[in-house]
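Left out: one protein chain. Kept in place: all the others.
All chains are identified by letter, namely A and B, in their written order; residue positions are counted from 1 within each chain.
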Amino acid sequence: MDSFLLQVTAGLANGGIYAAVGLALVMIHQATHHINFAQGEMATFSTFIAWAMIQAGVPYWLAFVATMVVSFVAGLLIQRIFLKPVEKAPILTNVIVFVGLLVIFNAFAGWIFEHTIKSFPSPFPVEGMFLAQYFSGHQIGSISVTLVVLLSVFCFFRFTPLGLAMRAAAFNPESARLVGIRVSWMLALGWGMAALIGAVAGMMIAPIVFLDPNMMAGILLYGFAAALLGGIDNPWGAVVGGVILGVLENILGAYVIGSDLKLTMALVLIVTILIFRPYGLFGKPIFSRV
Amino acid sequence: MKKSNHIKSLFAVVALTSASFGLNAQPYDPGATDKEIKIGNTNPYSGAFSAYGSYGKAQAAYFKKINDDGGINGRKINFISMDDGFAPPKTLENARKLVEQEKVLFFFATLGTAPNTAIHKYMNQKKVPQLFVQTGASKWGDPKNYPWTMGWQPNYISEGKVFAQAILDNQPKGKIALLYQNDDSGKDLLIGLEQGLGAKKDMLVARETYEGTDPTVDSQIVKLKASGADIFIHGSGPKFAAQSMKKIAELGWKPTQYVWQVSSSIGAVLTPAGIENTVGLITSAFSKDPSDPQWKTDKAILEYEAWFKKYLPGADPTDSFYIQGYMNAQTVEYVLKQAGNNLTRENIMKQAASINDFRLPLLLPGVNVQTSATDFYPIERMQLARFDGKAWVLFGKTYGD
Partner (left out) sequence: MSAIFKKIILAVAVLAAVLLPFVLEDFRVFQLNLVLIYAIAILGLNILTGYGGQISLGHGAFYAVGAYTSAILISQVGMSAYLTIPIAAVVCLVMGVLMGFPALRLAGHYLALATFALAIATPQLLKYKGIEHWTGGVQGIILDKPTPPFVLTLFGNELSEDRWLYLVILAIALGLFWLAHNLLSGRVGRAIVAIRDQPTAAAALGINLTFVKTATFGLSAAYTGIAGALSALAVAYIAPDSFPSFLSISLLVGVVVGGLGSISGAIFGALFIQFVPNIADEMSKSAPWAVYGGMLLALAYVAPDGVMGILQKLKKRRQS
């Protein structure tokens, strides 16, 4: 029984990781209606920047905030420079740009920071604040951070005028322009915020999985799955999706099919859920008029 | 008049004939000249296995030093290493380019079992030496069927057997749990373990694998703990071994832990895992770990560190793959020195197959490089070591032949 609970709580902790990445993807999708395949590599690169600052002696929270700022600006610039030219182009052209960015970030991370794993510090105490035999301090801390990010994203889109403007710009750029929304800048802002969230996710994940250029490779897929499971437009969905995915993956892997088919299981899960609820668990179907 | 003309023509004929045979009658195969020896390999410098690219980088840096110091027997080494991203089709394409276009003399330290398998037949068909293959898989020492291919480091089956032996000696009633990489290396470790345990195979009560794309192995560790094992063997790559060691400590589990040589670097694995979590860990070693304080004043290590500073500036000194690449290149240097001016592929292979008790300076004192016409496993010996919080303290006898 104890081991079952351990599997569940390990799954919850993993789920928090997937949820964090999923949130960044939801952010970008809400702002631009695209899925950014380079999200993982950008988050890894941000984490490396934080690591470099900490190595140079910068205190943790200062490095944390500085990385958030740098990532925000970088995300904004990337949208302005690389994505604006293909704003009106078909989806696949955008996908090519994402793939190009993915490859470039990964290559630079490997070139500048090398491939040995690096440990990344955690700002939280080692012992769990509660339920210590199931959760480490960092796991509780990072889940809390994820929830804070979730609330912020949700409130931002729901309650602020800027959030509304961003959603409008993504849904209907033409009409949005007519009411005076600077669509292009909305997209750039969306990218900046997604990059910021991604950096936070990376800094929460690195202490657990260790930092190396390929850190996000597997996690990104799970992050996608979490976001889509929950409904790509719904930040709550990303978190719930992440948790479900994490727990189910562990339970199935431990008791049903064995760990050598875990990834396959994630795939089957994704496809199955999407067959019955193509817009995710909490997503709203989008109807288009003829 | 006529006679002198005849003599002149005869002279000319002789001169031309000698010229066409080469002024120097040295035996050379493609890639070897008076001034240069061209050699090559492939490594994964990109993709999921890019961490292993450090081997190739170390080799390139080593040959740079050799060239700066004057080369081998007066010849510079032209080392070409290509990226295959660990994809066998690319390995084959690169190998064919190096053999058919660049015309290298031989290959050495090509990395990975699948990549080497892709070119195994090809190299033997073309009669190009495939030396010192950089993988611990066990199938490379087969001179009868593949006379042009040779392994290098102790293979993982041997390592598994050594662990089994140690466990049988020290904890004959123990229960073993194993986390192993889902590839041929990890599987070889498992095979070695089972072979070594022999009749007591069911001491291995639990085994789990993982994929390189798994974010964490927490779930596997929890499952392994539930088996009630009191011995844990890490057959996982550096990142996952570090994660495992950390998780085991977090769970409050205190099994006797063994870690295979791949993930035994103090700097690259034990430190991120948390030194306090790794005291008592046992590994098998065949070379000196530069991050190990007991070798701080060792001459070979000092030489290595000086080379590292000069030729790999900015690189991470805790990465144990660099030192293995360095040692592999040193083995090649030895073979080339032995070959002298007879630089045919056949002679290279002959020299590689007659290394007699060569003590690479970075090898542990009891370990040597030894090959023969029937023994294509150059390094087979290893010794157990226990981590005391600072260094790997060697104990027990030297295993292997």
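In the analysis below, contacts are C-beta pairs under 8 Å (C-beta built on N, C-alpha and C of every residue); 3 or more make two chains touch, one makes a residue touch a chain.
All of these numbers come straight from a predicted model, not from anything done at the bench.
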item	value
Of B:L92, B:L189, B:I231 or B:L364, the one touching the omitted chain in the full complex	B:L92
Residue in contact with the excluded chain [from B:K38, B:R75, B:K161 or B:K187]	B:K187
Which of A:L5, A:V65 or A:A89 contacts the chain that the document leaves out	A:A89
Hidden partner chain, touching residue among A:I35, A:M68 or A:A188	A:I35
Footprint left on subunit A by the chain that the document does not show	29, 35, 82, 85-86, 89-97, 99-104, 106-108, 110-111, 218, 221, 224-225, 228, 232, 260-264, 266-267, 270-271, 274-275, 278, 290
Touch list for subunit B against the chain that is not drawn	45-48, 82-83, 85-89, 92-93, 96-97, 100-101, 112-115, 117-118, 120-121, 182-184, 187, 211, 213
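Throughout what follows, only the chains that are shown with their structure count from here on.
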item	value
Centroid spacing, where centroids are CA-atom means, of subunit A and subunit B in whole angstrom	38
Footprint of subunit B on subunit A - complex, ascending	3, 6-7, 10-11, 13-14, 17, 107, 110, 114-119, 133, 136, 205, 208-210, 212-214, 217-219, 221-222, 249-250, 253-254, 259-260, 262-263
Subunit A partner contacts - residues on subunit B that touch it in the complex	46, 48, 50-51, 53-54, 182, 208-216, 218-220, 222-223, 225-226, 238-239, 242-243, 250-252, 268-269, 271-272, 315-316, 318-319
